[in-house]
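The structure follows.
Only one protein chain is missing; all other protein chains are in place.
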Amino acid sequence: AQVNNIIQVEDQKHQIQQEIHNFTKLCFNNCININSSNILNADLTTNENQCLTDCVGRYLDVNLQIVKTLQNSK
Amino acid sequence: AQVNNIIQVEDQKHQIQQEIHNFTKLCFNNCININSSNILNADLTTNENQCLTDCVGRYLDVNLQIVKTLQNSK
Amino acid sequence: AQVNNIIQVEDQKHQIQQEIHNFTKLCFNNCININSSNILNADLTTNENQCLTDCVGRYLDVNLQIVKTLQNSK
Amino acid sequence: KVQEEFAINTAKTLVDHATEQCFTKCLKAPYSVNSSSLAQDNNCVESCLAKYLRSWNEISKTYVGRLQQQPPN
Amino acid sequence: KVQEEFAINTAKTLVDHATEQCFTKCLKAPYSVNSSSLAQDNNCVESCLAKYLRSWNEISKTYVGRLQQQPPN
Partner (left out) sequence: KVQEEFAINTAKTLVDHATEQCFTKCLKAPYSVNSSSLAQDNNCVESCLAKYLRSWNEISKTYVGRLQQQPPN
C-alpha cells in the first residue's frame, strides 16, 4: 500500500512537471527575445519575467473558461 | 475472449478518435479565421465548412498517394 | 537472458530511429525548398545535402554544449 | 468501464487542444492581465471554442464517412 | 518478430511524417478539390516524397557516423 502511495504521488508530480515543461516551451517562445544584440545577457528583464507569469496565468484562465463553458452546455 | 474483443474495438475507436483530434488541430488552424472582427460569431461560414471537408479529404489523398508510391517502388 | 539482450538492442535501435525521424522532420523543413518551380525534381542539390548534414551536426553540437554547461554548473 | 475512460479521454484531449488553439489565436504576448481588452479576449475564446467544437463535429463526419467508403489498409 | 514490428513502425512513421510535411508544403487552404492545379499538386507531393526519403537516408548516414565517432553518454 505504501509503495502504491509513493507511486501515485510521484505520478502526480510527474504530471505537474510535464505541465511546467509545456508552459516553459510555450511561454519562453512567446515572451523571451533571443537575438544577437542581447547575447551574453543571461538575466530575464522585468518585462520578460512579467510576460512569463501572465502567460501561465492567462493560459490557465482560458483553460478554466473552456471547461466551465463545456460543463454549462451539457 | 469477449473482453479481448471489446478492448480491440475500443482500441480501433481510440485510433480513429486520435486521427479526428489531429485533423481538427491541423484543419482548424488552416481553415478557420479567428480575429477580433468575427468574435461572438460562433457559426462556421460555408467557406470554412468546405475548407475543413477538403482539408481532411486531400490529406487522406496525399497519404494514399505516398503509400502507393512506396509500395510500387519496392 | 538472450531475449532480454535482443529487446535491449532493439530498444536502442528504436531510439536511434526515433532521433533520425525527428532530425529528418526538423532539417527537411529548414533545408529543403519545395515549390512549384522545382517540382518533378527529386534529387537533392549539393547545397541541400550540405545543409542537412550541417543541420544534424550543429544540432548535436548545441546539445553537447548544453549538457556540458549544465554539468559544469552543478 | 473501458468506454467511460474513452469518453473522458476524448473530452480531455478536446479541452487541451481547444485551450492551446484558442489561447494562441486570441491572446498575444505580453499577456498583460489588467488589459482593457479582457472582455474582448474572453469573447474571442468563447467564439473560438464554439468554432472548434463545430469543426471537430464536421471533421468527424467527413472522416468516418470516408472510412466507410474506403477502409484503412 | 521484434525486428519485423520494428521495420513496420519505421515505415509507418516515415509515411506519417512525409504526409504531414508534403501536405503542408504542397497544398494550401482552402484545399479546393476541383482545382485545375490538381496534377501540379500531385507532382509536388511526388517530388516532396522523393526528397523526403533522400533526406532521411542522408541524415541516417550522418547521425550513425557521428554516433560511431562519439557514442552518446
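Observations
Note that the chains are named A, B, C, D and E in the order they appear, and that numbering of residues resets to 1 at the start of each chain.
Assume a residue touches a chain if its C-beta (ideal position, glycine included) is under 8 Å from a C-beta of that chain, and two chains touch if they have at least 3 such contacts.
This one's a predicted model, so the numbers in the text were calculated from it and none came from an experiment.
The omitted chain makes contact with chain A at the following residues, 6-7, 10, 13-14, 16-17, 19-21, 23-25, 27-29, 31-32, 34-36, 38-44, 48-49, 52-53, 56-57, 60, 67. The set of chain C residues touching the chain not shown comprises 30-31, 47, 50-51, 54-55, 57-59, 62-63, 65-67, 69-70.
What we mean here is this: only the chains that are shown with their structure count from here on.
Chains that count as touching both chain C and chain D, per the definition above, do not exist in this structure. Annotation: B-D is the more contact-rich of the chain pairs B-D and A-D, by number of C-beta pairs in contact.
Note that among the pairs B-E, A-D or C-E, C-E reproduces the B-D interface, with over half of its contact pairs the same by residue number. Computed from the mean C-alpha positions, the centre of chain B lies at a distance of 19 Å from the centre of chain E. In whole angstrom, the spacing between the mean C-alpha positions of chain A and chain B is 28. Within chain D, residues 22, 26, 46 each touch two or more of the remaining chains.
In chain A, there is no position where the chain touches two or more neighbouring chains simultaneously.
Judged by the touch criterion defined above, the protein chains link up one after another in an open path, with no loop closing it. Listed by label, the pairs of touching chains are A-D, B-D, B-E, C-E.
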